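Apart from one protein chain that is not included, each protein chain of the complex appears where it belongs.
Letters A, B, C and D mark the chains as written, and numbering starts fresh at 1 in each.
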C-alpha cells in the first residue's frame, strides 16, 4: 500500500515552490505573517516594513505572508537562494476593522490579485481566507467559489495554494475557536485543493488533534492577537505541534515583541528543534519574558 | 429504425471515458460516493481518505466520486489500466450542514472547478447538483445555468457529464422523494445534456419506474443516509435495478459499515450479478447484518 | 427600388441553414416543437423521444425544435440530405411549471448553451424566448440582453436566429394573446436581429395581420396547448396563414393526437398546399376528428 | 497655439467614418433617427421600414440611426459611395413604453450589441443612451460603466462614438429639458470620450448655448415627440443651430409628416443652407404646414 505523504505534491511546480516554505527536511515552518496593513492599516510594528522584514529575514523566517504592494516594493528581500519564501495574500476583507476604523458588524472580502499576478511577482504560494458562518448563504457560497477558483488556478500554474479557513460572521457567535468549526472548515479547504492550511488554534493540543485528523494536508496555526504573556504564545505553538501541526504563522507575537528577531529565533527553535517552553523562556531572557 | 442505445455517446471522448465508469459489458455500475467531506466535513468513515479509497478500490469499486482535493492528493488510486474511474464533484453547497455546523434553512451552492480543470486532473466524468424548489426562481435559474454550462463544456472536451437532480429548498416541503419531483428534474437534466443521472430513490420499484421512463439517459440511484438495517439498503438497490436503474452511488451504507470492502463486494454482486437480497445477506454474515 | 425579400438573409451561412427549415420554394414551414421536457418534464407524448421524432421525421416534419440533450442523443435523425432541420432551444425557464411541479408565480430563465455550442451540435438555427411584462424592469432588460447577444453571435457564426417573443409575467394579466402585446414584442425581436419569429396567435386572422405587418421578418405561430377540438387547431393555422404567417410550430396538437404522423401530414398540407380546414378534416377521418 | 477643431479626430478610422455622418465641408448633419421600433414597437411611419428608409435616403438623409435588425435587413440602403452613413443603436431600454405597452415607472436598459458587432455590420458609428437621475445611484453607475466601455471600444476599433445623454428617472421630476441637466450630462459624455452628442433641446437658443459651451465635442439635437405645429419643429432646429449645434436627429417630425421626403429636404436646407423658418414654411407649402 502506498504511504501517503502529505508533503508530496503531484505537481512539480508546487513541490519546488512549497519546498521554499515548508522545509523538506523536517516538514515544518515558521512563517511570518505581515499582511496586517492591508486590512487594518498601521499597527505597532508595521510602520517600517522594509526594516522589519529585513531583520526577520536575517533571523531565519522561513517565509513571509505579504500583500502585493509589500512584495514588489521590498522584492529584494525575496531574492537569492536561501531567501525566505514569498506567500502572497490574494484577498482583502473589511471584517477585521473596529468601528473606529470604519468597520462593519459582518464584513465582506474580495480578491485583490490573481494567481497569474502572483506568478508575475515571483510568489511561491498564495493565501486566501475562507470564511464560513456569514448570515447569508449566498455570501458564503460566493467566497467559496473564489477560493476554489484560486485553488484550481494554482494547480494549473504550479503555485502553492494556502487556504485560511475561519468560522466568522454573524452566525458564529462567541466561540470561533470551537474545534468543530475549525475542523469543518479545514476539511472543506482540503477537499477544495489546499496544499497547506493556516487555521485558528482551538486552545488545546487535545482538541486541535481533531482538526489535524480531519485534514489531509499539513497545517500551520495562525498566531492570533498578541497574547498577554510570552509563555502563552509559546505554549500555543507547542500545543499545536504536539497535536500534529507543522508550525505557525507568527505575527504580532513576534513583530510587537521587544526584540522581534530574538523572538522569532526562539519560535523557530521550538518548531524546528523541538525545545521546550521553559528552555525557550530561558533563551529569551528577563527582558522578553512579558 | 435505429435502436437507441443510451450507453452509446455520439462523442468519442465520452464513449471512452464513460466506459471506465459504467461497464460496457452489462451497462451497470457500483460507484462509491466519497465527497461528503467537501460539504459537511468529517463524518464517520472519511477521516483517512487514502486508506478507505484504497481498500474500496481493491474491493472492486467501479469509480469514485470525489472532490478536487482528494483527486489530486490520492491520484495514484486512479492510475493504471483497470483502476477505478474518477468522477470529479464540480460543485459545493452549504445546503447539507445542520445548525451545529453553521448550516442554513435553504443553502446555496457554487462551482468549485471547471470542466477544463477536471480534464487537467485526469477525470473521466464530472458531477454537479441540480436543485429545483428554491424559494426564489432566480436562484433556481442561476443554478440551472451553471449546470448547463458544465454540460456543454463536457460535450466540447469529451468528458462525461453526470447530473444529480434533486428537489430541495423551501418550496419542496416534506417529501423530496416524491417520484413526480424526481422524474421532473431528471428529465430536465437529460434535456440539458446529461450522460448519466444520480437521483434520489422514490422508495419503491413501482414509483421509480416512472423516473426511469421519463429519462432518456441511464440512472444510478444515490444511496442517501445510512439506512437503519442492512436489508433496507439492499432492498433499495434491488428495487432500483428492477425499475431499470443501472446501479448505485454507494456511500455511507458502505463506508460506515462494519466491513466496508465486504459490503461493497455484496453491493457489486447485486448490481452486476443479480443475486437476491437474501443471498446478499447470507454473504455478509451475522456481523454485518445490522 | 429594391424588393425586400424577407427570406433573403445577407449572410451565406444563414441562407444555407435557414433553407433547411423554411422551404426556399414556398417560404413556409411546419416545424415540430419538441422541447417541452426541458421546461416541464414528461407530458403525454414525450416519453419516448426517439420513436416520436423518427415517426414525425418520416411524416415530413420540416424541422424539430429540441433541447441540447435530445439533439445529441438522437443526432442520427438530423443526419443526411433531406433530413429535418435542427433548431436548438438555447434557453430554459421555470415559468411554465404549475405549483404541483414546484412552479413560481413569475418564473425566471437562463441560457443553457451558446451559439457556438449550437454550431458544435450541428444546429441550423437556435431559438430563445423573449418575455416582456416581468414585474421588475431589470429582469426584462437582462433577458433582452441575452437574447440580443444570441442574435449577434448568430450573425457572426451564420446560424439562424429564431426569437420567441411573448408577453408574460405579473404585469401582463389575463390576456397575453392581445395583438398589441404580440406585435410590440415581435417588432422588438425583429429590431434585435431575428431571422424568424415564433409568436403566440392572437385568435383571429384580422388581429394577427397587425402582428405580421409590424414585423419585418417571417413568422411561424406557436401551437399553444392542445385545443379542445381538432377543427380549432386547424382553423388556427389557417387563420395565421391568411394573415401572412409562414406556418406553425406544431406541438401538442400533433404529438398528443391519436395518430401524430397523420396529424402532421394534414398540417403540412394546410401549410404547404393550402387545403381547406374541411378537406383537412376529411383526410383525418373519423378517428382523429376529436 | 493649436486651434482645436472638434471635427478632427485623432484616430484615422473615426475621421473617415464620422466623415460619412457629419459633412466635412460644413460640419453639419441632418440624421434620421429610425430606431423607435426597438423600444416601443410600431408607431405611425415605421410599419414599412424599407420603403421609408429608401425614400428618405433619396431625399438626402446624411445618416440613419437604426437597430441591428434594420441595419442588416436593409443593408443595401447603406451600400455605395454617397450612401447615407450607418449609425447603429447599441442599447435598448424599457423606459419609453407607456402602461398600455407594459411600461415601467422607471425603466432599465441593456446593451444589445458590441462595438465589434457594429464593425461586422458595417456601421460608421454607434449610439448609446446615458441616463442620469435614476433613483438608485448604482443603476446610474452601471449604465455609465457600459457607456464608457463602448467609448473605449470605439477608440480601439476606429468607430464613431455617439452618446445620447439624458436626464430621466424618478429623481428628475417635471423638467428633463432643464439646460443645467443637459449640460451636466453632455459634459460627462464628452469626458468619457464621445465623438458626437445627441441631446435634448432646452427650448431656447439662449439656454442651449450653455449646453454647447459646456461640451467639447459637436452636438446634434434630438427631435423629440412630434410637435403640434410644423413651425415649432423648424424653430427648434433653427434655435439649436443659432446656439452652436451642428444639426439634428430628425425623427417623428419627418417620418410622421404628410410628405416625409419633402420635410427632410426642408430640414436639410435649414441645417446645411441656413434658410429661415419662413422660407422653409413657404417651401413646404400649404399641405404640410400643420
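By our rule, a residue touches a chain if its C-beta (ideal position, glycine included) is under 8 Å from a C-beta of that chain, and two chains touch if they have at least 3 such contacts.
Bear in mind that the values here come from a model prediction, so they are computed numbers and not experimental data.
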**Request:** Decide which residue listed in D:58, D:140 or D:279 touches the omitted chain of the complex.
**Result:** D:140
**Item:** Which residue of A:40, A:157, A:222 or A:281 touches the chain not shown here
**Value:** A:40
**Request:** Have a look at D:35, D:62, D:94 or D:155 and name the one touching the chain we're not showing.
**Result:** D:155
**Message:** Please output the residues of chain D touching the missing chain, sorted low to high.
**Reply:** 1-2, 4, 6, 10-11, 132-133, 137-138, 140-142, 144-145, 148, 151-152, 155-156, 167, 171-172, 180-181, 183-194, 213-214, 216-217
**Item:** Chain not shown, touching residues in chain A
**Value:** 35, 37-42, 47, 49-50, 54, 67-70, 72-76, 92-94, 97, 100-102, 104, 106-114, 117, 120-121
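Going forward, only the chains that are shown with their structure count from here on.
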**Item:** Type of chain A:chain B copy interface by residue overlap (half), same or different
**Value:** different
**Request:** Could you please state the distance in Å, as a whole number, between where the Cα atoms of chain A are centred and where those of chain D are centred?
**Result:** 58
**Asked** Which word fits the touch map of the chains here: line, ring, star, complete or other?
**Response** line
